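Could you have a look at this structure, given as C-alpha cells, before my questions?
Shown here: the complex without one of its protein chains, the others still in place.
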Amino acid sequence: MVTVNDYPLSETAWCPGCGNFGIRLALRDALVELGLAPHQILLVSGVGQAAKLPMYMSGNSFTGLHGRSLPAAQAFKLVNPALKIFVFGGDGDGYAEGGNHLLHAIRRNVDLTYIVHNNQVFGLTKGQASPTSLTGYVGGITPQGTRMPGFNPIPFAISMDIGFVARSFSGDKDHLVAMIKAASKYNGFALIDVLQPCVTFNKVNTYKWYKDRVYYLPDDYDPTDKELAFRKSQEFGERIPLGIIYQSNRPAYTTAIDNPTDDPVAFRPHNPADFTFLNKENEI
Amino acid sequence: MVTVNDYPLSETAWCPGCGNFGIRLALRDALVELGLAPHQILLVSGVGQAAKLPMYMSGNSFTGLHGRSLPAAQAFKLVNPALKIFVFGGDGDGYAEGGNHLLHAIRRNVDLTYIVHNNQVFGLTKGQASPTSLTGYVGGITPQGTRMPGFNPIPFAISMDIGFVARSFSGDKDHLVAMIKAASKYNGFALIDVLQPCVTFNKVNTYKWYKDRVYYLPDDYDPTDKELAFRKSQEFGERIPLGIIYQSNRPAYTTAIDNPTDDPVAFRPHNPADFTFLNKENEI
Amino acid sequence: MDLTIVVGGAAGQGLRSIGLALVKAGAKAGFHVFATQDYMSRIRGGHNFFRIRFSEDEIFTTNQDCHLVVALDHDSVEFHKNDLDRGGLILCDPKDVQANSEKIFYVPFGDLAIEHGGHKIMANSVALGAVWGLLGGEIDDIYSLLEDTWETKGTDVVEKNKSSALAGFEHAIKNKPKDFELKFKKISTTHEKRLVVDGSTAIGMGAIAAGCRFLSAYPMTPSTGITEYIASHQNSCNIIVEQAEDEIAALIMGIGAANAGARSLVPTSGGGFSLMVEGLGLAGITETPIVIVNMQRPGPATGLPTRTEQSDLLFAIHAHQGEFPRLVMAPHSPEEAFSTIVRAFNMADFYQIPVIVLGDQYLADSLKTTTSFDFNSVKIDRGKLLDEEEANSLGGDYKRHLLTEDGISPRVFPGRSRAIFATTGDEHDESGNIIEEADLRIAQHEKRLKKLESLRQNSRKPLEYGAKNASIALISWGSTYGAVKEAVDLINKKGSIAKMIHFIDIYPLNPDTVIEAIGGYKERIAIEGNATAQFAKLIKSETGIGMTKYVLRYDGRPITPEYIIDNIKEGGNLPW
Partner (left out) sequence: MDLTIVVGGAAGQGLRSIGLALVKAGAKAGFHVFATQDYMSRIRGGHNFFRIRFSEDEIFTTNQDCHLVVALDHDSVEFHKNDLDRGGLILCDPKDVQANSEKIFYVPFGDLAIEHGGHKIMANSVALGAVWGLLGGEIDDIYSLLEDTWETKGTDVVEKNKSSALAGFEHAIKNKPKDFELKFKKISTTHEKRLVVDGSTAIGMGAIAAGCRFLSAYPMTPSTGITEYIASHQNSCNIIVEQAEDEIAALIMGIGAANAGARSLVPTSGGGFSLMVEGLGLAGITETPIVIVNMQRPGPATGLPTRTEQSDLLFAIHAHQGEFPRLVMAPHSPEEAFSTIVRAFNMADFYQIPVIVLGDQYLADSLKTTTSFDFNSVKIDRGKLLDEEEANSLGGDYKRHLLTEDGISPRVFPGRSRAIFATTGDEHDESGNIIEEADLRIAQHEKRLKKLESLRQNSRKPLEYGAKNASIALISWGSTYGAVKEAVDLINKKGSIAKMIHFIDIYPLNPDTVIEAIGGYKERIAIEGNATAQFAKLIKSETGIGMTKYVLRYDGRPITPEYIIDNIKEGGNLPW
C-alpha cells in the first residue's frame, strides 16, 4: 500500500509561505489516495518556480524547458500508456511560452493531468507580468501596468471542448486533493488552474485577495452543461468559482496503432529482418 | 480617388479555381471602397498558399515566416499607427505554427485586420491535415485520418473576448467585402475566418460542401451578446453561420507612451545629447 | 551507354507519372538509373522537370547531358531546347505545342491515347512507348512495367495502357528521323532483385530497420517525404507517427518518447530545425538519444523551398547555447542513407546524444536503382541499459546521470521498473537534481564532453576514389558524392591526377585522419553546395589546413560533374 512515507518531502528553494507548498502537499495526498507509487508516476514540468515541483517530490520526473512540458508529456504517454502522468508549470510557462502546446494538447486530449500554478506573475524571473496578471498589474517590463486583460484559461479550454477543466486554490488542500483525484481519473487531458499566491512578488493577488473571492460551485452545478460552464468560467473578479467547471468526457486520444498498456509499441521486440518485405514495394 | 485600377491583379501561382482568388478580389474591392491607396496599407503574411496573397496585390507588404505574421504586424502598427494593416495566412499558418501569437494578439488587441484563408488543409505542402481539418480527414501524415476535432477559431476568439470576429466564405464576394470593411473599421484586432476551398487537396470541404452548409446570420442577430455568440460560433457541421459572430468593441491596444498617428514615436527626431540626463541617476 | 531523358511540363500535368515510368522502364531494361526532380514551390503551373539518366555503370549523380526531351507544354520546349545534345530530339504532342525547330519530333500523345486506349489519360503510356520506340528499346519492358503498375486496377486498364504504349512505340519507329542515332543496348539483367528508391524512402526504410518507434513532425519540404513514407507504414512497422502543432513540439515530443524508451526520429528542414534549436540542447543536457534528420534547402528563411543546398552544416554543428556532444552525418545516396540512419540510431543510443543527419532536397527526391536493402544484416545496439532486475534493485538510488569512466550512464525507462528516473534541463547532479555547485557542474559537463573525444576517435574515415598518386584532392561531403566521383573520372581521363575525398561523418572530425587523408595534395579543392565553403572552414578549424580552390554552388540546383569541371579555376580565398 502506498503511504505518505513513500513521498517524503524534501527541502525546497521556494520562499517561506509560498503557495507552491500547498500544491505539493495536495499532490502528495492525492497520489497516496490514488494508490500510486513513485515508480508508477511521471512528473513532467517546464521551468519556473512551479516547475521545480518534481525536484521536491519522489517519483519519476522529467523537468524540461520553459513552456515545453506538454509535448514531452504527451509523447511519454503515447509510447508508454502505462505511465500515470502529472504535468506542472506556472502561468508563464503554460499560458505565455507554452500557449500553442496547450491549445493543441486540449485538442489532442492525451490522458494527462496538467496542473498550472497560477500566481498571476512570473515568479522565478522576479515579478514581471504574466498572461494572467490583471490589467494594470505593475511588473518590471510594464512599470505603468500591463495593458492587456488577464488571460482566463477556463473559457479558453471550454471553447475547445476540453474533456475536464477545474479551478482550485492552493490555500484549500482538501479541495485541491479532490480536484487532482478527479482529474487523474478522467481518461483524457485534464487542466487544473490552481490559484497560488506568490508572497514575494504578487502583492495584488494575495492569500487574502483569493480568500475574499473564491467560492465553491454548488452540488447541483452541472459541469457537463457547456453554456452554463462558459458563463461560470468567466467569473474572475469579485467572485471566483472553484470546482470542476466543465467536463465533456471526450474520449482520450489514442494513436493510429493498437498500443495497449500491457504491450506498448515502444517496448515490442524488434527484429530488423522482419521488415525485408519493405523492399518489395520498390522492387522492379 | 482610389479605384480598382490602383489594384491591378497580377499573375498568381495558385491553382485554377482556388478559393484564394475570391479572397483577393474581395480584398481589392474592400480596399477601393474603403478608399485606401496601396501606399497607405501594409499587407503582412506568413508562408503558405494563402500567405502569397501580398505578392499578387499592390501595396506595401511584408511576407515573413510561416506562422509569424502577427508579431510583425503588431509591431509595425505600434511604431507607426498611421499604417492600415491587413494580415493574411492559412489555417496552418495561423492556427498551428502561429497559435500562440494568435492567442496573445487577441488579448493584446492591436488594431489590425487578420484574414485567415481557412481551407482546412495544408495546401502548399501538399495536403496534410491542418488544425481545422475535421476528424477523420486523410492527409499525408495521417493516412488513417486525423484523430483530433477540427479547431474552431470563433469560440476560441470569443473565449478571450476578442473585439471583432467574423466568418465568411470566399465563394461570396459581397459578403466577404462587407466583412473586411467592417473589420477594418473596428479599431482593434479583428479576425475573419474565411472558408476557402482548396480544389486540389481538400476533396472533403469543397465549394459544394460549404455552399450546402453556410447561411447568413439574420439581421436581428446581436453580435454583442456573448453567450449567444458562443452558442452560434459552435455551429460547424450541417450548418455554418456567416457574418460578424461576435463584437465586443474592446478598446484597441496602445503603448504606454503617447504615440499619435501624426507623430509616431518611431519617427521623432533624435538627438543623443538630450539624454545626458540619464547619467544623473547613476552619479556618485 | 549514358543517356538522359528530360520530361518537362507544368505542375499538375502528371509529369511525375511519366518520369517514374521511364525510370522503371530503364531499370527493367537493366540499366543503372538516376533521376532528379526539379519542381517549383507551387501546386499547379510553372515549369517542372524530371531528368532521367540511364547508364551501363552505377551512377550517383545527374549530369548536364540531355538526349531526349518529352515536353508536355510549350515552356518545356523553350526551357530545354538549348540543353539538347547534338542528335537529340524533343517529343511533344502537336496539339499542346507548336514549335519551330528541327529538333521537334511530334507524337500525337492525346489522339493515340484516345484511339488505342479509349481515353486521353492514356497519353502517358503513349509517351512512354514513343520514347522506347525511338531508342530501340523492347516493348516487353514497357509491358511488364505497365502490368506491375496497373495490376490492381484490372486487366482492362492494363490492356488499354499496353495498346497505348504500343501505339506510341510504333509511331516512333515509323516516323523517327533518318539521322536519329541514339540507341539502346538492353543489358542482360542480373538475377538479383533491384530497387528504385529515392533518398526519402531509403531514410524511412532505414529508420524502420533500426527499430524506430516514434516519429513526430510538422510538414516541411523537402523532409515531408520521409514522414509520409513512415506514416504510411506505421501499422505494419509499429511506429507511432504524430503530426505536431509546430516543430518545437515535434522535437520535444521526440525527446519525451526517447526518454520513455522509444527510438525516436524527427525529420525536418532548415526552418524547422531552427525552431528545434532549444530542444536540441535539452536533448544534449538530458543525454537523450534522438535522431534528427535535416533535409536542407536553400536559405536563409523560406529561401527556395523546393530546391537543394548544403548550407546548414556549421549551423547543425553549433546550434544551441552552451556545449554538448553531438554527431553529424551526411549520407549521399539511398543505400548510404539506409545504413547511415541505422548507424545514427545506434550511435544515439550508444552515446546518449542527439544525432543530426544532414540530407538535402537532391538526396530526398532523386531516384536511384540499387540492390535490395539488407535488413538481415542490420545490427541494433541500444547502448547501456539496466535490465529490470538491476533497475529494481536500485529503486530510488538509481542515478540517471551516474559518473562513469566513459561518460555514459546506464539507462532505465520510467515506469518499467522500480527504479526512479529523473532528469532535467538545468545542470544537475548524478541523480538528476538541479544543482549550482561548481564542482558538480564541472563533473557533469566533463562527463558529457568526454563523449566528444570518443566520437572523434570513432569517426568514419572519408571515402577515397581516383588516381593512386594524385596531386589534386576534390574534397566533398553529402549529396555531391556522385558528381565529384564523375568529375574525378573526367579529370583523370586526361591524366591520373585527381582523387575524391568524400566525408559522411562530418562532426566531430578526427583531425589526425583528416590530415592524413588530405594533407599530401598540392591542390585541395572544396566542392560544396553552399556559398561560404562551410566544410572547408570546419576542416581548417580542426586541422589548420586550408583549401587552394573552391567549387561552390548556391543557386538551388545540384552540383553536376560538368559544373565542377567548368568551375575549377584559380583563386585561393573565398570572395567573402
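Which chain is which? They are A, B and C, in the order written, and residues in each are numbered from 1.
We take it that a residue touches a chain if its C-beta (ideal position, glycine included) is under 8 Å from a C-beta of that chain, and two chains touch if they have at least 3 such contacts.
Since the structure is predicted, the reported quantities are computational estimates derived from the model, not experimental observations.
S.K.: List the shown chains that the missing chain touches in the full complex.
M.R.: A, B, C
S.K.: Given that one chain is not shown, which residue among A:L27, A:V44 or A:L65 touches it?
M.R.: Result: among the candidates, A:L65 touches the missing chain.
S.K.: In the full complex, which of C:G281, C:G415 or C:P462 touches the chain missing from this view?
M.R.: C:G281
S.K.: Pick out the residues on chain B that sit against the missing chain.
M.R.: Touch set of chain B with respect to the missing chain: 38-40, 42, 44, 47, 52, 54-55, 58-65, 68, 70-76, 78-80, 82-83, 100-101, 103-104, 255-257, 259, 265-268, 270, 272-279, 282-284.
S.K.: Can you list, in ascending order, the chain A residues touching the missing chain?
M.R.: 13-16, 47, 49, 65-67, 96-97, 99, 122-126, 128-129, 131, 139-144, 146, 200-201
S.K.: In the complete complex, the non-displayed chain touches which residues of chain C?
M.R.: Touch set of chain C with respect to the missing chain: 40-41, 248, 269-271, 273-275, 277-278, 281-282, 284-286, 296-307, 309, 311-312, 314-315, 317-325, 424-427, 434, 436, 438-439, 441-442, 445-446, 449-450, 452-453, 456, 530-532, 537-538, 540-542, 544-546, 554-557, 575-576.
We adopt the following convention: only the chains that are shown with their structure count from here on.
S.K.: Just curious, how far off is chain C from chain A if you go by their C-alpha centres, in Å?
M.R.: Centre-to-centre distance between chain A and chain C: 41 Å.
S.K.: Just the number, please: Cα centre separation of chain A and chain B in whole Å.
M.R.: Each chain's C-alpha centroid was found; their separation is 31 Å.
S.K.: Quick one: report the Å distance separating chain B from chain C, using the average Cα coordinate of each chain.
M.R.: 37
S.K.: Pull out every residue in chain B that's touching 2 or more other chains.
M.R.: 96, 99, 131, 142-144
S.K.: If I count partner chains per residue in chain C, which residues reach a count of at least 2?
M.R.: Where chain C meets two or more other chains at a single residue, that happens at 234-235, 241, 245-246.
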